[in-house]
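Got a structure for you, written out below as structure tokens; questions coming shortly.
Note that this complex is displayed minus one protein chain, with the remaining chains in position.
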Amino acid sequence: MKADPRGVLTGAHYLDGDHAAAEGGLAAGCRFLAGYPITPSTEVAERFAARIPKVGGGVFIQMEDELASMSAILGGAWAGKKSMTVTSGPGFSLMMENLGLGIMMEVPTVIINVQRGGPSTGLPTLPGQADMMQARWGSHGDYEIIAICPSSPQEAFDYMITAFNFSEKYRVPTLVMMDECVGHMTEKVVIPPADEIELTPRKEYTGPPEEYLPYLPDKDMIPWMTKAGDGTRFHTTGLTHDEKGYPVMNADCQETLVRRLIDKIRKNADEIAIVEEEEVDGADVVLISYGISSRVAIPAIERARREGLKVGSLRLVTVWPFPETRVRELAKNVKALVIPEMNYGQIYYEIERCAAGNARTILVPHGGGWVHDVNDVYAGIKEGLK
Amino acid sequence: MNEIRISGFGGQGIIKCGYIVGKTASLFDGKFATLTQSFGPEARGSACSAQVLVDDEPIRYPYVTTPDTVVAMSQEAYDRFGADITQDGTLLIDEDLVKSLEPPKVGKFYSIPATRIAEQLGLRLVANIVMFGFFTAMTDIITPGAAREALPSSVPARFVELNMKAFEQGYEYGLAVLGKLPDGGEEKPEETKSGANAGAGSKREAGSKKAKGKSSSGKNTGKKKATQGE
Partner (left out) sequence: MTKETTVTEETQEQAHPMDELLRMDRMPHIWCPTCGLGTVVTALAMALDKSGISLDDVAVVSGIGCTGRVAGYIKVDSFHTTHGRAIPFATGLHLANPKLKVIVVSGDGDLIAIGGNHFIHAARRNMDITVICVNNFIYAMTGGQVAPTTPLTANASTMPYGNFEPPFNIPYLADSCGASYVARWSSLHVRRMTTAFAEALAAPGFSLVEVVTPCSTLYARRNRLGTGLDLLKFYHDNCEIEHGADTRSLDIDFQSTIKLGKFIERRRPTFLESLDDWYGQVFGDKYEPYAGATSE
């Protein structure tokens, strides 16, 4: 299915990551954004608010808070509009409640978190990458989620489309974990013609309305979806539910449902995993990075290579589900994995787990507020070669 | 790679100026350009700076570390950012807004009364575009043709003409400083215009004129201090 040209601003633009993400959403067919202002993410909402009356067929609303924003986009998606919201750390915390509802109801939506320094109000105008574990585990209960980390405005555009496609395909709220640096960085963004943008259509139920079972899984574990007003008169709930969507309060139903919610992502992890590899074959040390840290790592890698050191790079575009298979393989072939991230160890521990003792894992932490000093990343590489 | 820092205070259009530099380079000069910005929580009046990296190769590390080109449009901005420029870098100031400065140690140093020129055009807000024109003339980072292409889509539609004028005045002022004005260019009625203004302004104008004459060498270190003494 091709993109609707009305939402696609084809051409070359000079945009910051926030604006590019808004354009990515529009190009992906998003026609409903409910949000609440918060630095450094607000520009996404502003751009959408300015564009949607001109694009047509959609609406923007500034809600009273992030609880309402996240809740509203679930309603929006159920009513048949591709829906998104955007926030930063403090708002992301508030969204966790209804993120869980979105996971339980299996609602395709996209949530952008333009990460800033935390905890709490932290550093509103400066970058962080410390919400990565919150993205994974922030809502209560057990679940799997998809999270993607763009590292440039162009990628903010491109991966918003990917995020919407994943959310439709797997019927799961999909997180776009940007950071202030990417959000406020302005670069050239090329928006392709609409007929070059491939969109994943919603998995629509087309059978007799009275036979519809909203949570009867297909072979791929994903149930068919209808929207409110289609005549199927379905029920959905945040409670543990059966195939009819009716609450069932017992361990068997919990096992069937939650197992499927997890498996539909976990068993497709290799397909969802987007990674970029560079010179990993024969490398002694491989840097594993994501988001803005990937770009900061490159000068350090180049410096090491100029000195004749064998350094590779594995960039995680998909961070959740964690690209476990690849990291496990890699750990068997290198001396060390070096992980620069703007926190004191989040994805690092995932990597350490997957390295399983086969390679050393070296964290190059940064508390946020700025990106890494290239020298620190370089020192991490040298440490890995010891 | 060029590392550019454009600085001033909030409300001057500093970020916009950086935006147009980056847009010109990346969309119309076929280069790569990354703009980042830093600002305080205040919307107006606090020091702010736009940083632009321009290169022929894709840009990785996104921030300016050792700027080779610094534009200062306020005293505070100059005090904060004026010193950390590379040895052979270029410093551009709004001479009415940066009054007290150490003898610059940089390779090239030029000044322009950008805000005054903008006021003469009828809108002080276009000082950033006057400076953009000046920047285009004084550095080889972007081409004037590309700048003229980038400008119209970067400012509100009803202000395009005014902004184009502001650009041309800044650009020509720069060419005059470099002694590169085409024949007849010296007619630029800059002197007359500011002559009509207050005395302090004309004194500065005199200093600038001196700079005009000599700085095509690009090594006018110390000259500004003399100007200050006047």
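Things worth noting here:
When the chains are written out, they are named A and B in that same order, and each has its own residue count from 1.
The rule is short, and it goes like this: a contact is a pair of C-beta atoms (placed from the backbone, for glycine too) under 8 Å apart; a residue touches a chain by one contact, two chains touch by 3 or more.
Note that this is a predicted model, so its numbers are computed, not measured.
Within the full complex, the chain left out of the display contacts the shown chains A. The residue touching the chain not shown here, chosen from A:8, A:22, A:38 or A:68, is A:68.
Only one of the listed residues, A:46, A:97 or A:302, touches the absent chain: A:97.
Of the listed residues A:78, A:170, A:290 or A:322, the one in contact with the hidden chain in the full complex is A:78. Considering the whole complex, the residue from A:48, A:92, A:234 or A:378 that touches the absent chain is A:234. Across the interface with the omitted chain, chain A contributes residues 31-32, 34, 53-54, 56-59, 61, 63-65, 67-69, 71-81, 83, 97-98, 100-101, 227-239, 244, 246-247.
Just so we're on the same page, only the chains that are shown with their structure count from here on.
One finds 40 Å separating the Cα centroids of chain A and chain B.
The touching residues of chain B, when paired with chain A in their complex, are 19, 22-23, 26-27, 32-39, 41, 59-63. Those residues of chain A that touch chain B in the shared complex are 12-14, 16, 124-125, 181, 184-188, 292, 295-296, 298-299, 370-371, 374.
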